[in-house]
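Okay, here's the structure, questions in a sec.
Heads up, one of the protein chains got dropped from this complex, but the rest are sitting where they should.
Should a chain be cited, it is by its letter among A and B, assigned in written order, with residues numbered from 1 in that chain.
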Amino acid sequence: MDLLRFVLMRLGKGVIVLFAIAVLNFFLVRAAPGDPAQVMAGEAGAGDEVFLDQLRQQFGLDRPLYEQLWAYLSNYATLDLGFSYRQQQPVLDLILERLPATLLLTGAAFFISLVLGVVLGALAARRVGRWSDSAITTLALVFYATPLFWIALMSQIVFSLKLGWLPNVGFETVGGGYTGIDRALDIIQHLIMPALTLGLFFTAIYARMMRASMLEVAGADFVKTAYAKGLSPAVITRRHIARNAILPVVTLAGLQAGQLVGGAILTETVFAWPGIGRLMFEALAQRDYSVLLGVFFISSAMVVIFNLVTDIIYRIVDPRIGASA
Amino acid sequence: MNAFTRFASNRGAIVGLGLLLLLVAVVLLAPLLYPQSPWRMVGRPMGAPLAGSFLLGTDTLGRDVAAGIVHGARVSLLIGVVSTVVALLIGVPLGAVAGYFGGLIDDLVMRFTEFFQTIPSFALAIVVVAILQPTLLSIVLAIAIVSWPPVTRLIRGEFLSLRSREYVQAAITVGQSTPRIIFTQILPNTLAPIIVMASLMVATAILLESSLSFLGLGDPNLMTWGYMVGAGRSRIIDAWWISFFPGVAIFLTVLALNLVGEGINDALNPRLRKEDRK
Partner (left out) sequence: MTERVLHVEGLSLSLPNAADRRFALKDASFQIGAGETVCVVGESGSGKSMTAHAVMGLLPPAVKVAAGSIRLAGRELLGLDERDMRRLRGCDIGMIFQEPMTSLNPLMRIGDQIGEMFEAHGALHPAARNKRALELIEEVGLPDPAHIVRVYPHQLSGGQRQRVMIAMALALEPKLLIADEPTTALDVTTQAQILRLIDRLRSEHGTAVLFITHDFGVVAEIADRIVVLQNGEICETGKTGDVLRTPSHDYTKRLIAAVPSLTPPEPRRLATATPALKIDGLSKTYRSGGFFAKGREVAAVDNVSFEILPGETLGLVGESGSGKSTVGRCCLRLIEPDGGMIRLETVEIQGMTQRMLRAHRSRIQMIFQDPYASLNPRRSVGRIIAEGPVAQGVDRSTAMLQARELLDLVGLAPAAADRYPHEFSGGQRQRIGIARALALNPKVLVADEAVSALDVSVQAQILDLIREIQNRLQVAVLFITHDLRVAAQICDRIAVMQRGRIVEMAATAELFANPAHDYTQMLLAAVPGREAFAHTHETETNHVT
């Protein structure tokens, strides 16, 4: 009952965020140099007077600003994110077609980075000061400082072009004609490199956070109590330190969801992964602003959902939250 | 042991500082090292490193990669520092006001900040730069817009805890004015975390800038590291060096800033450092 109320409240908050983003999009279009209709039409549509007139009509561009805003928001409310003249398709259709690939990529990267980060961070903290700790912290720092797109490019050269272990680009083998399990395996093969490169950056962040968090919790009074009980160090680390240390990492992971989506844009671009990030890159090259803003809106919606999920996890793990709310 | 000697005894921090000084030297000496424009074609296209007279080879149009890296350093540092300053100028006052006054003001500021934290920051930066057209100004603006929320959160937290600290309460009871309390009692005591955060923010800003220009959203008049990596991408199989060396430059710069930032942090918070060494 409590949880349901909480979820509804957070959903309400999410809707407000999306509403604010729609407003932001509206003003961004107006902030651009030139006629809003031309911005919305994109480079390809800007020459077509009939299309421009149609846009002016639809968004009431000759009427006062607040009426224009209302028209714009009404369109967003019905999930009408505009029309791509270049692709001759509604923006929403374009995005929905690409969304599953992005969800697969970000989901996999999120999972990999969280699991790997927590395990490595905990390991480093347990062996603090020794060489394995130094190795993990150094690696984390290196991956944290390396540009994502560059790692993606380099791993492409090494693992696919030189070693030939993994496919170079794409979502699946074109013309492979695989079905069922074979297709799934084929996709997984293609997924490994993008998911790992995207995940490694976040692995680095979570590992650092987990290590710091473990060290902090290790100094807590209740850990002293655990030692006084005569528990073994392994039990103390697992049951008392790690469980408490993981909480701030989960919170951070929720906050980082937005960055994960941003990272997906770069990864998809390099690996020609047919997701919304790649779509954004294509729209960028074609100056197709409606698509650009549409992807921005939908990726924000993804972040809102990611945040909601981590918040629910947090609430389930930490008994203190339920009582205070 | 004071903060300075603690910093000096941190090997990583010293390495980072050395790298940074080297970078600054490169920026200052750029007009002497490579007086010509980095856009100029000076040699055979796709010349390998060390083959011929080019240390790091040439790119697809016969431009000197080393010259590009040297000139790109200036852009990276400039954008990193300026956008961090702008982000601080937005974030510090907002956080200070929210933390000091609390109540409704705090609520409003924090809702606003949370909103900007929820937005996928890189996507927002792309949209802003793309719509305003890529120029130095729009890039700095976009990076600042996505970087200020953590500053606000940090400063708010500091102000919130310092405000209830007894010496601030004492300043209120002796009748000091609010601006005086903020500037003489609270702000000086938040400097340490601000400095640490700023050095890490410069690093993140450089990463962001390089990502933007990798996607083709750099200022078209400026040679940048991200642009170079992106431009070499199509010929990565036969001329890996075009993309490789600019990436190394980004990596070293970001690494150096992180090492220095962590070094300052450890130097200013010795307690944590001791726990680290346990």
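Brief remarks on what is shown
Convention: a contact is a pair of C-beta atoms (placed from the backbone, for glycine too) under 8 Å apart; a residue touches a chain by one contact, two chains touch by 3 or more.
Note that the coordinates shown come from a computational prediction; the quantities given were computed from them, not determined experimentally.
Across the entire complex, the residue among A:R126, A:R211 or A:H240 in touch with the chain not shown is A:H240.
One chain of the complex is left out; on subunit A, the residues touching it are 9, 220-222, 224-232, 235, 239-240, 243-244, 317-320, 323, 325. As for the chain not pictured, it touches subunit B at residues 165-167, 169-178, 180, 184-185, 188-189, 278.
Here is the rule we use: only the chains that are shown with their structure count from here on.
Per-chain Cα centroids separate subunit A from subunit B by 22 Å. Residues 115, 117-124, 126-128, 130-133, 203, 207, 210-211, 214-217, 226, 229-230, 233, 236-237, 240, 243-244, 247, 250-251, 254-255, 258-259, 275-278 of subunit B are the ones that touch subunit A when the two sit in their complex. Looking at the complex, you find that subunit A touches subunit B at residues 17, 20-21, 25, 28-29, 31-33, 39, 128-129, 141-142, 144-150, 153-154, 156-157, 161, 215-216, 218-219, 255, 257-259, 261-263, 265-266, 269-270, 280-281, 284-285, 287, 289, 292-293, 295-296, 299-300, 302-304, 307.
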